[in-house]
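Pasting a structure below so you can have a look.
Heads up, one of the protein chains got dropped from this complex, but the rest are sitting where they should.
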Amino acid sequence: MAERLLEVRDLSTHFFTHAGVVRAVNGVSFTLDRGETLGIVGESGSGKTVAALSLMRLVPDPPGKVVAGDILLKSKDLSRLNEEEIRQVRGNDIAMIFQDPMTSLNPVFKVGDQIVEAIRLHQNKGKKEAWRQAAELLAKVGIPDAEHRVDQYPHEFSGGMRQRAMIAMAISCNPDVLIADEPTTALDVTIQAQIIEVVREMQQQYHSGVILITHDLGVVAEMSDKIMVMYGGRTVEYGSVDEIFYDPHHPYTWGLLSSLPRLDLVEKTRLTPIKGNPPDLLLLPLGCPFSGRCPYERSECRDNWPTGEMVGMSHGVHCWIPAEERKNIRSKLPRFRRRVA
Amino acid sequence: MYAYVVRRLMQMIVVLIGVSLITFVIMFIVPGDVARMQAGKNATDEKIAEVRKQLGLDRPLAVQYAKFLGRILKGDLGKSFALDRPVTELIWMGAGNTIQLALAAVLIELLGIPLGIYSALRQYTLWDTVLTTGALLIWGIPVFVLGVFMQWLFGVQLDLLPVSGAGENVLLFIPATLDSLEKLILPAVTLGLIEVAYISYMQRAAMLEVIRSDYIRTARAKGLSERRVVLKHGLKNAVIPVMTIAGIDLGALMGGAILTETVFSRPGIGLMIFQAIGARDMPVVAGGVLFATLVYVLANLVVDLGYAAVDPRIRLEE
Partner (left out) sequence: MSDQKPRDAVSQQADVAGGERVGRKPLGLWADTWRRLRRNKLAVAGLCIITVFMAVGLTQEVASLAGTYLAPHDPNAVNYELSPDGYGSSPSWSHPFGTDYLGRDIFSRTLVATRISLLVGVIAVSIALAIGLTLGPVAGYYGRWVDSVIMRLADIFFAYPYILFVLLLLTVLGPGFVNVFIAIGLLSWAQYARINRGSVLSVKAMEYIEAARAQGANDVRIIFRHVLPNTMAPVYVAVAMGVGGAIVTEAALSFLGIGIQPPDASWGKMIADYLPYLQGGRWWMEVFPSAALTLTVFGFISFGNGLRDATDPRLKE
């Protein structure tokens, strides 16, 4: 029975702007065990990044604020910690890597410097030892000639290498949880696979839990054990990788999967993008955020948030369409038609 | 870095040659017949021809330019018509006060850096609004207008400080007496105040931008205290570009702050040029401008190289 690292319950983070209140994250819950990878999937604006930032209280305040929810890290409630305590969690128990490694590293400091900074902050190590460790970490994430690289500046690294360096920096203090926010989005496709591999290796070595945030279903399928699909600040569906990919229950999930090209079909099918635009976060409906865009919307969708419904062992969905009807609709979608031999 | 320095030096040389050429064009080609101007209104044709020969204006332009350039490279900027002294000597006479004023003004100006940073960190507070509005208001005041009113307020109304002249200096530019220090204050504050406004505005903007960067977020995510994040990660990135402004200002002022020196009747290179303009003393005007430009170009070079030394991106790019 793996150790439970994170338990998030009903997390809500809102932004109070002069244009109104943006409910970026609205009642989101999830768990993460040691060695597990949770993929959070959704488009820009779905709230996935804000949810992750909320864990370590990195949401800019003002205008953002975690308004509700419990965040339990190994049964320590992070939302109750004071400033100094949460700083000790950052980089130490929970570490994060960001989307664009080019701008996420400080251009005027050496890469080694930035890693050493993290090391010396949380561990009691001398300068020499920390630098040595930094070089080791760079080597570990697959950067050749790490001894010299450690003395170089970020712009001397290629994009992929920079991301590796960020990963090295993140794991330097052996965090329990590693959050990767769109780690591959800014990189070339060929490099993406490498980076995912690095993250996976580090996860295995350090036995950490990983939260992988992405809009790329391919990446998520590669690495996740379980998936949480977010839309408009809410979780619309969650389950294991297989459950989500092979037995998706939410219309939004169908839409996501349908927009993936299928190479195995003999007959040609069209790529079906999801019609409509992402929701205006200032004018979110009380009910399902996907209403207004959902092709199967019914009258209660707009004003009532559907209660959670279990449709599998660990598989839940929030949708007013009855399960049977959903399966029916789904079978007719081109994406889910059976293979024609 | 080496390649960058070489490239920059080459560029500077090209620019300086260009400057000498354009100055030559302005001095000798634009006015039309310089000899006629020089000889005076009532000169006979003979006299004009004589002056022409004397000034070497009968030679082809290219030759004239070559001689001109040659002279300058040897340090000869010509002779003042009005005062009958070498231009370089006049420049040397005014240099001390000009350097003194330039240094003082820039020192005052540097106060803008902490002001701008503080303002950025306290964005949206009353202090920030006051500072930004004030900076914008002051920045817009033409320097001679401010000078005039500073003179009036502190010199005449309150009778606190002297309003003209300059005092004795030691080591060329260091004020030697209380009197010279007093005479430095108003002009320096006038110049400095406007620049402080500008620099604090720019510094604030730079700091705000830096604070919003991704690498600041990364630093926070590592668990650094807010103070460390700002002071260590933010400062270096935000201050460097602003320091270059101060450096360039210093260069510009070293060539003579003509408006301020005129308002305060402060004997320096700027006043020298102003008086020469009135007397139509071309060699002095041109010589002064050339000198000021040389200093300005050199200052820009130093600033650029300094920037490269501090910002690794420039230094190591190719």
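We call the chains A and B, going by the order they appear; numbering starts again at 1 in every chain.
What we mean here is this: a contact is a pair of C-beta atoms (placed from the backbone, for glycine too) under 8 Å apart; a residue touches a chain by one contact, two chains touch by 3 or more.
As the structure is a computational prediction, the values presented were derived from the model and not from experiment.
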* Asked: Given the contact definition stated above, which residue among B:I141, B:M243 or B:V302 touches the chain not shown here?
  -> B:I141
* Structure fact -> In the whole complex, of A:G35, A:G218, A:P278 or A:G308, the residue touching the missing chain would be A:P278
* Out of A:P107, A:G142 or A:G159, which is the one that touches the chain we can't see? -> A:G159
* Based on the whole complex, identify which of B:A166, B:M282 or B:V303 touches the chain you can't see. => B:M282
* In the complete complex, which positions of subunit B touch the hidden chain? -> 11, 14-16, 18-19, 22-23, 26-27, 30-31, 132-133, 136-137, 139-145, 148-149, 151-152, 156, 209, 212, 252, 255-256, 258-259, 262, 273-274, 277-278, 280, 282, 285-286, 288-289, 292-293, 296-297, 300
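Heads up, the rule we're going with is that only the chains that are shown with their structure count from here on.
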* To do: Go ahead and note the Å separation of the Cα centroids belonging to subunit A and subunit B.
  => 53
* To do: Could you pull out which subunit A residues touch subunit B in their complex?
  => 56, 58, 87-92, 95-96, 98, 100, 103-109, 117-118, 121-122, 153, 155-156, 166, 169
* Structure fact -> In the complex, subunit B touches subunit A at residues 213-215, 217-225, 233, 236-237, 240, 310-313, 316-317
